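Below you'll find the structure, written out as structure tokens, and then a few comments.
The other protein chains are all here in position, but one chain of the complex has been omitted.
The chains carry the letters A, B and C, assigned in the order they are written, with residues numbered from 1 in each.
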Amino acid sequence: MRLSYPGNVKVVKVPCTGRVDVLLILRAFESGVDGVYLAGCLEGECHFLRGNLRARRRVEYVKGLLEEVGLGGNRVEMFNMSASQGQRFAQFAQEMTERIRLLGPSPVKKGE
Amino acid sequence: MKTNSVIEKVLEQGGFVVTSECGPPRGADPEVVRRKGELLRGVVDGVNVTDNQTSVVRMSSLSACAILKGMGLEPILQMVCRDRNRIALQSDLLGAAALGINNVLCLSGDHQKFGDHPQGKNVYDIDSVQLIQTVARLRDEGKFLGGDEVKGRPMLFVGAAANPFADPFEIRAARLGKKVKAGCEFIQTQCIYNVERFTRWMEMVCERGLHERCGILAGVTPFKTAGMANYMKKNVPGMDVPDDMIARMKGVAKEKQAEEGIKICVETIERLREIPGVRGIHIMAIEWEEKVAEIVKAAGLLPRPEIQ
Amino acid sequence: MIVGNRKDFSEILEKLGAARRVLLLGCNECVTVCGVGGEREVGVLASELRLYWTKEGETFEVREHTLERQCDYEYIDQIRGFADDYDVILSMACGAGVQYVAEAYKTKLVLPAVNTTFLGVTIEQGMWSERCQGCGACILDMTGGICPIARCAKSLLNGPCGGSSEGKCEIDKETDCAWQLIVDRLKESGQMERYEEILPVKDWRTGRDGGPRRRVREDLKL
Partner (left out) sequence: MEFSDRATHSDRAKPIGAVMVVGGGIGGMQASLDLAESGFYVYLVDHSPTIGGVMSQLDKTFPTNDCAMCIMSPKLVDSGRHRNIRVITNAEVKEILGPPGSFEATIIRRPRYIRADKCTGCGECAKHCPVTAIDSYNEGMSRRAAVYLRYPQAIPKIFLIDREACIGCGLCERVCLAGAVDYGDRESEEKISVGSVILAPGFEVFDAKRRPEFGYGVFPNVITSIELERILSATGPHRSHLLRPSDGAIPERIAFIQCVGSRDAKCGNDYCSSVCCMYAVKEAIIAKEHVPFVKPTIFNMDIRAYGKGFDAYYERAKADYDVRFIKSMVSKVREKQGSGNLLVAYLNEEGKASEEEFDLVVLSLGMTTSKSVRDTAARLGVKLNRFGFCETETFTPLATSREGIYVCGAFQSPKDIPETVAQASGAAAAAAEMIASARGTLTTKKEYPPEDEVKPEEEARIGVFICHCGINIGGVVNVPAVKEYARTLPNVVHADENLYTCSQDTQEKIKNAVKEHGLNRVIVASCSPRTHEPMFRETIREAGLNKFLFEMANIRDQCSWVHMRRKAEATEKAKLLVRMAVANARLNRSLSETEVPVVQRGLVIGGGVAGMTAALRLAEQGFEVFLVEKEDRLGGNLLNLHYTIEGGDVQAFLRDLIDRVSHSSIHILLNSLVVDFSGVRGNFTTGVTTAPAMVHQKIQHGITILATGAEEEKPDGYLYGEDARVLTQLELEDRLYKGDWGQISNLSPEVVMIQCVGSRNEKHPSCSRTCCATAVKNALKLKKLNPAMNIRILYRDVRTYGFLETYYAQARREGIIFVRYDPEESPEVKKEGETLMISFEDKILKERMTLRPDLIVLSSASIPRENKELANLLKVPRTAEGFFLEAHMKLRPVDFASDGIYVAGSGHAPKLISESISQAYAAVARACTILSKENLLVGGIVAVVEGERCAACLTCVRVCPYEVPVVNVKGEAEIDIIKCKGCGTCAAECPARAIDLMHFTTGQLEAKVGALVGG
């Protein structure tokens, strides 16, 4: 669809959001990213049956962890979309970017 | 006659026992106990004194019993297993007997989770059935649990509670059987609203012949308000309040609800008296002791027999 | 297995005080299985600490290490080479492990990151439940294989109490009434007559009430 979305969104490909573990998300924040979101298949349409549902639970858990350490749980999110919903992808990219902009840069920035 | 208990005597004479309750105060003022005791004088055959009921700290049951005894009333010492181990329980039993207290009611006790000290550690060294055994053993065998000889046996009439409505229903009678087997001589039941279900329980009890070995006193509690009826149905475990009863409470104006509650209670007592095996009534008018006399009277249970 | 629960991050921070060189020590036994102190959880806590301290602008060092078991000294010895590089050892094992590590590294501050809760079983993925209190004198033969000591809120040996309602305990609706379970089990296995027996008062000496316990098996000793 070639819908424009903010350039600061970078994609790390995984076979399924079910592959994304709590630690990877935390490590991303350690690396200094300002926010992380998972783009999973629509609920009920996971190519691997329920990976996206597990991912959602983990995202919820990470939200709690980020609250604990004072980064704010809103820096992480789970979105669902289908491969054909380019518009949704762009919309969520926009939405998340706006959200992170309001939250400001992550206080965990290495080498800055 | 095993003891000097009034309850035992009324039962022995084939009378219909009436007991009620007195909750000790959350303080050290003995007058509160006396005032409540006075309300029950001549109205009931025995007064239960609760033991830190609902796990809320109150004046000790033993002390309150002693006060009532001093007034010439017949106290029933409630003892729960939650707060004392076997050493403390036996020691208090000896003390109670020494103070002239004739009755003890052995209970498990409510879990402290709902009390004012949920942080506390519970004891449950022994359970209520074992406590019954303990009393019987002290009295009848003259032996402590540890096996040593008791010098001066505590002559206590042993009672216990039963909840005909708790689950699992099919073992309620069996459980009563265990208590009787352990040495229990009278039973006070949980408050009864569902008379039909209670009747079925009594049938099971009678089937086992338990009513002959142990005096069964049916418990009643008058509703003060429709709200209370509803609350008991929803929040008190093991309480069976039929919907029509709640509807009846709701059906009258707020200011008339107390009156209706008492009316229901009296009707219930009248129905309970008809049930074979029921040997008495235990009225739990929670913080409403002033109404006990009215209920007993309305139920035609006055005067109480004179016992020497 | 021994089941535990991660302490709150704030409590861990408080316990760590000024310590910034932390050896975070996991255990690959029970606490791994119950998802509280295995390698993954060590990673998560380490990450949390790093995020927090980076955010606060502090200098720190967090090392992650997971032992096969923290209840055997040979394994505990494996950190000998580098334990001294750290201000504290933050153990994610059960209480036994924490203590044993502390015993082995007498000069080190050893802190618990986990609250040890019970001996239990996995009910389903992500859910565990208590089954045993280690009373030292098992009576499961009498109670249909369900322990009233561990599973009845009042440890009643002759239950249930009057608070049993619809199969649940009076303490909350999530908790099964152990005695309901016992009765069901006895009934299913045709042993209802067992229910009529009064279980005698228990001799608690074999339990913790008899003082800390020790077990020796002579033939296994070296």
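Throughout what follows, contacts are C-beta pairs under 8 Å (C-beta built on N, C-alpha and C of every residue); 3 or more make two chains touch, one makes a residue touch a chain.
Just so you know, these numbers come straight off a predicted model, no measurement behind them.
Student: Determine which of the presented chains are touched by the chain that is not presented, and list them.
Tutor: Result for the missing chain's touching partners among shown chains: A, C.
Student: Based on the whole complex, identify which of A:A28, A:M78 or A:I100 touches the chain you can't see.
Tutor: The one listed residue touching the chain not shown is A:A28.
Student: Which chain A residues would touch the chain omitted from the figure, given the whole complex?
Tutor: Interface residues of chain A facing the absent chain: 1-5, 7, 10-16, 18-24, 27-28, 31-33, 45, 47-51, 54, 58, 84, 86, 90, 110.
Student: Name every residue on chain C in touch with the hidden partner chain.
Tutor: 28-29, 32-33, 35, 38-41, 43, 66, 122, 124-125
Here is the rule we go by: only the chains that are shown with their structure count from here on.
Student: So what's the Cα centroid distance for chain B and chain C, whole Å?
Tutor: 40
Student: If you average the CA atoms of chain A and of chain B, how many Å lie between those two points?
Tutor: Computed value for the inter-centroid distance: 61 Å.
Student: Inside the complex, what are the residues of chain C that reach chain B?
Tutor: 153-167, 170-172, 177, 179-180, 183-184, 187, 192, 195-196, 198-202, 204
Student: Can you check the complex and tell me which residues of chain A touch chain C?
Tutor: Counting only chain A, the residues touching chain C are 21-23, 26-27, 29-30, 65-66, 68-71, 107-108, 110.
Student: Once bound in the complex, which stretches of chain C touch chain A?
Tutor: My answer: residues 8-10, 40, 43-44, 47-48, 50-52, 54-55.
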